[in-house]
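A short write-up of the structure that comes next.
The complex is shown incomplete by one protein chain, all other protein chains being positioned as in the whole.
Per-chain residue numbering starts at 1, and chain names A, B and C are given in the order in which the chains are listed.
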Amino acid sequence: MNNWRVDGKGRINRDKRVRFTFDGVSFEGFEGDTVASALLANGVHLMGRSFKYHRPRGPVTAGSEEPNALIGTSRGGSGRFEPNTRATVQEIYEGLTTVSQNKWPSLNFDVGAVNDKLHKLFAAGFYYKTFMWPKSFWDKVYEPVIRASAGLGVSPAEPDADTYASRYLHTDLLIVGAGPSGLAAALTAARSGVDVVLVDEHRELGGSLLSEAPTAIDGKSAESWLAETVAELNAYPNLRVMTRATAIGYYHENMVGVAEKLTDHLAEPPATAPRERMWRIRAQEVILAQGALERPLVFDGNDRPGVMMASAAQTYLNRFGVKVGNAAVVVTSHDSAWYAAFDLADAGVNIAAIVDVRASVSEHLQAEARKRDISIKLEHTVTTVLGKKRVSRVKLGKVSEDGNVSGIGTVSCDTLLMCGGWTPSLHLFSHTKGSLHWDAENEVFLPGEKTERCHIAGGGRGLWSQQAAFDDGVHAAQQALASRGQSAPALSIDVDGDRTGSGIIMEELPSNDDKFARRAFVDFQNDVTAKDIRLAVREGMLSIEHVKRFTTNGMATDQGKMSNMNGLKIAADELGRPAPKVGLTTFRPPYTPTSFGTFAGYHKDALFEVTRKTNIDSWAEENGAVFEPVSLWRRARYFPKTGEGMHGAVARECRQTRASVGMFDASTLGKIEVVGPDAAEFLNRMYTNPWSKLAPGRCRYGLLLGEDGFIRDDGVIGRISNDRFHVTTTTGGAARVLTMMEHFLQTEWSDLDVWLTSTTEQWSTIALNGPNARKILEPFMEGADLSAEAFPHMALRECTVGGFEARLFRVSFTGELGFEVNVPSEHGRALWEILYEEGKKHDMCVYGTETMHVLRAEKGYIIVGQDTDGTVTPVDAGLSWAIGKKKPDFVGKRSLKRPDMLLPTRKQLVGLLTEDPNVVLEEGAQIVEAGDTAIPAKMLGHVTSSYWSETLGRSIAMALLEGGFERNGTSIDIPMPEKTHRATVTGTVFYDPDGERINM
Amino acid sequence: MSKFSALTLLKGALTGYKNVEPQWPDAELKSEYDVIIVGAGGHGLGAAYYLAKEHGITNVAVIDKGWLGGGNTGRNTTIIRSNYLYDESARLYDHAVDLWDGLSQELNYNVMFSQRGVMMLAHNVHDVQSFKRHIHANRLNGVDNVWLTPEQAKEKCPPLNISPTARYPVMGAAFQQRAGTARHDAVAWGYARAAAARGVDIIQNCPVLSIERGPNGAVAGLQTPRGFVKAKKIAVSAAGGTSVVMDTAGVRLPLESYPLQALVSEPVKPIFPQVVMSNTVHAYISQSDKGELVIGSGTDQYVSYSQRGGLPLIEHTIASICEVFPIFRRMRMLRKWGGVVDVTPDRSPILGKTPVQGLYLNCGWGTGGFKATPGSAHVFAHTIAKDEPHPINAPFTLSRFETGRLIDEAAAAAVAH
Amino acid sequence: MTFTTTVETLPTMGRYNLRCKRENTVALSKSLGFDLPSSIGEAARSGTQSALKLGPDEWLLTCPMEERATIRQSLTDVYPEAVHSLTDISSREISIRVSGDQAEELLSTSCPRNLAKLSTGCGVRTIFDSVQVVLMREGDRQFRLDVWRSFAPHVLGLLAVACAEFESGL
C-alpha cells in the first residue's frame, strides 16, 4: 500500500485493511493502526497546527501524551463529532473520518501562520502589557480578535448521540499499567489467589514490550513470552484485565477512576453499547506501574514535522510496522535513543548519525553502532533544524568543554529522533498528594511519602531496563500482599539481552546562537519556547507556578507531560537554583483528557435526576394537567379545559372550589410519624407551638424554626393517639425537617423515648375543599360521622374511605370546609377516581398548585419559602399566635431575643391592594415609599405572592414590608420599568375574614 | 518601573527582551511596618496598592506563606457580577464592578476584564420569583440585570438547551450585561506590580506563625520563621487560612473552610460568549479567551484544607452542564483542581475591624471572593487607613453574628416549597 | 456470555418500621414469636415473617399483607411494658427483585457498596445512584431492593439501561 510499512514488523492485522479519511482524503491502514500510525505509513507527517503560531506539526509521540497531532474525529451521522482527539491514540476503523484543526483555509496553507512571523511580539505574557489603549478598543476590537483565535478544534454542534456507563468495582489489588512491571506484579499477585484488576490504556497488554525489539524473556522471544503471559493472566478467574482503560484519577481511600473506551475503535458498535464507561475501582492496594515518559530535547526547530521522540519511532516500527522516515539523525543525551537507532537501522532506515551531547558513551553501544555503520558524534549537538513542513537537514555542532559550540555543517535527513532522558510517570501518585523527592543524581522526581496504600513499580521509580522493571513489579506485588498480611512467592523473570542504560538531563541543547533568538520549543502545543521561560523568570516569576501561568507552559492538552520537566530545568537554569527550589506543579486529574459523557455516566435526560411522581400523577397526565417541578416532585399546576390558558383554568378552578368543591392531590406533602411516650415533649421542643394538651383525634398548625430563629417549615400536626403524632411538612421541606428532627433527637435529646419514621410515601393525600366537600366524601365513609358537631374543624379520625383504610383530617388550606384523606399510596388513584365520579354530581373540579396558591392567598395563609425566605421570624410573618407563650424553650426561641430580631423596622408580612384592581403585581417586585422615585431607591420590601382573585374580582398580593404592621392603611409604590403602581397596605386575610366558611 | 505599552513591547521584541526587569522585587522582610497584610492574593495585594495610592501609606508589607496569587485568586472560575439582592451586597459588588472597569488602565496591566454578561438560569417557578425579585431590586439599586425569556436566552447563547421537556427546563434567565470575567492571575500580578512600584514589600514563602498583641491588647506584630516583625496595624486577608491565623490573636470566627472544585475542558473555538450559571443544578460555565470551557461546582460537603475534593461532585457538575448544554457531552475534561473557601453562616463576607485594636479582617467570601477583588481591596484599605469602615463595608461586621443582623443572600433565595 | 439477569417488580408486601431501645428487644421478640436479630445487616425469619436489623434501634418487619394485623396486635399488647414505635410502611415502598448470574454486577452499576460482602439472607440500607434503598441478598444470585415508591421508576430506569448495556456484551 505504500513504502513506509516494514515487512514482518508490527502487531497490526495485515489481513484486515481499513479505510478512513483525513481532511477529505481517503487513506488505508490495517486493523490495529492508530490514525497517526496509518498516516505515517502513508508518508503523512503534517497532522496539525500549533495553538499560537500555527506552526506545522507532526506527531512527536506515539501515545496519549501527544501534544501536536490533534484532530477532529467522527464516525459520521449526527452527534458523533469530537475535537482535539489525539491521532496517536485513536484507532482507525472502517468509516472513520478525521480532520485537521486550527488552520485556515487548509492544513498545508494556513493564513494564521503569519503569527509565526510576528513571534517576537508575541513573547510570554505580551497580552498583559498591551491592548489597553484606547480603553474602548478592548471589548470592541482587541478581545474579539483574541477570542476568535482561541481554541484548537471546533466544539461539537449537536447533542451527543452516544450513551455512557459507570460501574463500581471492589478488588484486593489494582495494577495500573501492563508493561513489564505491571505484568510481573499481576502474575505474582494472580498466582497467589488475591483478586486483581489490571488496567492499561492501550488496546493490548505489554506496554514497552510492544515497542522494543525482541529481547529474550525466560528463554523465549519477548513476543511469545508476552503471548503466553497474557494467556495465563486471562485464565485466572481472580484477575480482571481491562484494556483501553485509562486510570484518570486517584481519589481518597484508594479509589481510582478508570475511563474505559468501549466503542470508539469499532466500525459497527452494538446498538445498546455505551461509548465509554467510568469504573470507580476501590482497591485495598494499588500498584502504579505507569512507566516513564521520554523527555524531548530543547533546541531550535525541535518542533518541525519529522522531529520525533526516539521511543515513538521505535513504537511505530515495532508495534505498527511503520518506519517514520528513510534517513534519520538521532540526537540524545540518554542511551535509550541508541537502541532506537539500532532498531530503525535494522529495519532499513538509514541512520545518518547518532549525535550525543555526552563525552562518553558505553563501548558496547558504540560497537553496536559501528556494526551498523552509523556515524557516532559524541560531544555534539543539533543547533537547528531546517525544513518547514518536514525536516530536510539538521545543523550539527561540536561542543567544547566550556560549552562553546562550533558548527560542523549540516546533515540531510527526513527524520530527527530525540531523547532527553526519561521522566517517571507519577501523575496518579501526585493526585494522592504523595510527596515527591528530587533525585539529584538522575535529575528526576521520585515518589516520596505516601498518603494512600499504593506501591510504585518500575519506570515510576526511575528504573530503566526490562529486568529491573520485572523485578520491581514482582517486588511491588509482594509488598502489596504483605501489607494485607499475605505473601507471594518470588517470581523470577529473566531477561536476556536486556537494554540497560543511563543518561543526563539538559535544559537546552548547547548552542552559540542567542538564547533569545532561538525557536526552541518546550510546550509544543502552546508554542512556549525556552526563551519565553527565561523571559518570565527575568520578569520576576520566581516559582514554576508563576512561570507556568505566565507562559502557559504545561497547560496544553498533554497537561505538561512533555513540557513540565524541561520548563522546570530551564527556569532553574535561568534562576541559577536547583530545580526542586523552583518547585514542581502538581499534576491534576484527569491523567488524560476524558469525555464529559464518561463523567456524567447514566445521568442524562430522564435519568439525569429523579423525578418523583405521586400515585395520582398518572391520572393528572391522562387528564391534561400542566405540570411544574417542585423540589424533586412534579406536580399538576392546573387542569386546562379545551381552549383555556392558565389564567382561565385557574379562575374556573377557583370559582368551582369556592362555589361547590375542588379536589387536589396533596400527596407530596411531607409526613413524619412521631411515636413514643415522649412524642409530645419532643414536638414541644421542636415546634414553636404547645403540644402536650392537644387531645388525640385533634390537630394543630405547627411552626418550625431553625436555631437561628427563622422560619424553616410548617404544617398540620395531628395526634393519632397519646403516643403517636402524624406530622406534615411542606413538600420541599420533608427531608430537611426529618433530618433536623433526627439531629436534635439523636445528638441532644437522646433521653427522649420517641422515634421518627418518614411516611410521606405511605400515604396518598387527597384534599377536598369547598362547601360541598362533605357531600363528596359521605357516601364512602365507614366508621366516621362527618357532621360538623362530630367531626369539627381540626379533627382527625382513623377510618375507612371507599373501602380503604384511611386517616381523615378535617383541615383547610383554602378557607373552605376541607378534608384531607390519607390512604395507602397504592390506592390513591383508585380513591381519586371514586371521588371524581362522585364529584360529577356536584360540579366538582380538580385543581392544581396554582389554584391552591390563589385560594390560600385569599385567606392569607403563607407558603414557607415563598412568603417567607430564610430571614423571616414568626413575628415578621404575623404568626406570633403560633408561639407557645408558656414554653420555656423550643428550637430557635433564644434567637428571637437577639437585638436585630426586636427592631420595629423589620420586614413584616402584609397584604397589598393595588389602586387599580386589575393590576396583578409581579412577584418579586420591590416596594418604595409612595412618591419616591430616586435611584438608588430606598427599598422597603418586596411582593411575595400576587394573584388575580377570581373570588374577589380583583388582584391581591402579600408582601414583606419594612415596619409593615405599622403601615396598615397607608399607601406604598411598586415601581416597575413601564409604570409605577400604587397600593394600599392591608391585613393578609382578603376573604371571609371571620372564618365562617371553614366551620360549615 | 517602566510603563507597559505597545511601544515598550515592540522595543523589547526588537532588542530581544534583554532589558526586562522584574515586575515586582522579591522583597526582604524589614523589622517594622506601618501595616502588614497577611495573604498576598488579589484582595491583600489590592489593599496594599490602595493604601499606598489613596492613603499615602507605603511602609506596608504583604506577606504570604506561598507564592503571591497562589491561593483562591489563581484557583477560581473568574466570574464577576454584582446582581446581588440586598442593598449592602449590591453596593459592595457593584463598587467592585465599577473598579474592574478601568482596572487595566489604572494598573497599567491588562487584567482582561471582559463584560460578556452573566446569565443565571431559572428552572422552576420558585427560581422565576426569586430572580425577578433580584432583577427589580437591582434595577432600583442602579445595577443592571434584566429578565430574558427562554427564547431570548437561547438567542444570546445558542448552545443552550431550552427544551420544555428537559428535566430542568429553562423558564427564563436573569442577565447582567456588565458582568463577565477577568484573567485571574493578572489581577494579582497587576496589583503586585503597582503596589511594589509604590514601595510596598511583597514577602513570599513566609508563613505567619502568630499575631502578637501588646500589653494594651492592641496588635504588636507578627511572628514568622524569619523573625518577629513589628506592625502598627495588621490586616488579615488569608481566605481559607484565616481561622488559623486569627486564632493566634485570640479571635475566634464564624468561619468554616470547604473544598471547592473547578475544571476546564480542552480548548475549542468560541461557541458561546456569556457566563451561564444554574443554581438549581449547581453548575456554572464560561469559555476562556483560550477556548477552554471553565466549569465550577458547589462546595464539597465536609470541611477540608486538602484541596483534593471528591469524584461524585465533579460527576454531578458535569452531568448538570451536559443537561444544560447537551452538545458538550463529547467535550473532554482537561484538568480539575480544588481550592479552599472560607464560608460564613450567612455566606456574606466579614470586612472590617475586629475586637482587637489594630487588627482588621477580610474573610468569609465563600465562593464569591474573586468578583469583589478591587472593591473589597479598596474599602478594606480605607478601613485600615482610617481605622473605621468605609460606608460600603460598614454592614459587613463581625458583630452581626451576635446581633442577628445577617446579610443572607442564600437564605433570601430560600428554597423550593 | 448470554445475559439472562432479570428485573421484576414484586406485589405489595406487609412492612413495618419497628424501633425500640435495646432493653425492650427481649419483650418484643417474645411478642413477635421470634428473636429480633442483634447485628445490623442480619435478618431473622419465622414462617412468613421476617425482621431485618437496619440500625441499632431499627428493624424492618415484613410479612404478607394479611398478617399485618397480627403483628400490630401483638406489639400493641406489649407496648405498656416495652415502649416502641411500630409504623406501617407497606405502601411506602416498592420491591424490585434482581436475579440471575450477573445480578451482583448489574447492581454495581449504581451501588457503591461492595456487594460481595453482603451474605445471603442479609440486608442493609444503602444507596443506589442517588436513591436510598434497602438491599437484601435473597440468594447467591438474587437480590431484593425496597425503594420508596416515587423513586422506583428511577431505579427501574437505571436497571433497564444497565440491562441493555450488559446485553450489548461490552
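Worth a mention:
Rule of thumb we're sticking to: a residue touches a chain if its C-beta (ideal position, glycine included) is under 8 Å from a C-beta of that chain, and two chains touch if they have at least 3 such contacts.
Here is the rule we go by: contacts and distances are computed from a predicted model.
The protein name that UniProt records for the chain not on display, among "Spermidine/putrescine import ATP-binding protein PotA", "ABC transporter permease", "Na(+)/H(+) antiporter subunit F1" or "Sarcosine oxidase subunit delta", is "Sarcosine oxidase subunit delta". Note that the undisplayed chain, when the full complex is considered, contacts A, B, C. Shown as candidates are A:His252, A:Arg577, A:Lys641 or A:Lys938; the residue that touches the absent chain is A:His252. Within the full complex, the residue among A:Ser360, A:Thr642 or A:Thr747 touching the omitted chain is A:Thr747.
Of the candidate positions A:Glu508, A:Asp708 or A:Asp876, contact with the hidden chain is made by A:Asp708. Set against the missing chain, the residues A:Gly76, A:Pro888 or A:Gly953 yield one that touches it, A:Pro888.
The chain not displayed touches chain B at residues 66-67, 70, 74-75, 241, 243-244, 252-257, 301-308, 310-312, 335, 337, 342, 345, 401-403. By the touch criterion stated above, the residues of chain C touching the omitted chain are 40-41, 54-56, 58, 112-113, 117, 124-127, 132.
Residues touching the missing chain, restricted to chain A, are 251-253, 255, 280, 282, 433, 435, 451, 543, 545, 548-549, 555, 583-586, 588, 707-708, 739, 742-743, 746-748, 750, 888-889, 893-895, 897-899 (touch as defined at the top).
By our rule, only the chains that are shown with their structure count from here on.
Work out the mean CA point of chain A and of chain C, and you get 33 Å between them. Averaged Cα coordinates give chain B a centre that lies 48 Å from the centre of chain C. Centre-to-centre separation between chain A and chain B, using Cα means, comes to 22 Å.
Counting partners per residue, chain B has no residue that reaches two or more other chains.
Multi-chain contact residues of chain A (touching two or more other chains) are listed as 280, 606, 609, 611.
Of all residues in chain A, only 51, 79-84, 120-121, 123, 126-133, 135, 138-139, 143, 146-148, 150-160, 162, 164, 249, 251-252, 255, 257, 278, 280, 431, 433, 514, 516-517, 531, 535, 538-543, 545-546, 549-550, 552, 555, 557, 559, 588-590, 593-597, 599-601, 603-606, 608-609, 611, 628-631, 708-710, 730-733, 736, 863-866, 868-871, 895, 898-901, 922-926, 928, 935-937, 939, 942, 975-977 touch chain B in the complex they form. Considering their complex, residues 163, 165-170, 262-263, 269-274, 280, 282, 602, 606-607, 609-615, 633, 673, 675-677, 723, 753-755, 757-763, 824-827 of chain A touch chain C.
Touching chain A in their complex are the following residues of chain B: 4-6, 8-10, 12-14, 16-18, 20-26, 67, 69-70, 74, 87, 102, 104-105, 108-110, 112-115, 123-126, 129-137, 139-142, 159, 161, 167-169, 183, 185-186, 189-190, 204, 265-271, 273, 287-291, 306, 308, 310-311, 314-316, 318-323, 326-337, 345, 400, 402-406, 408, 410-417.
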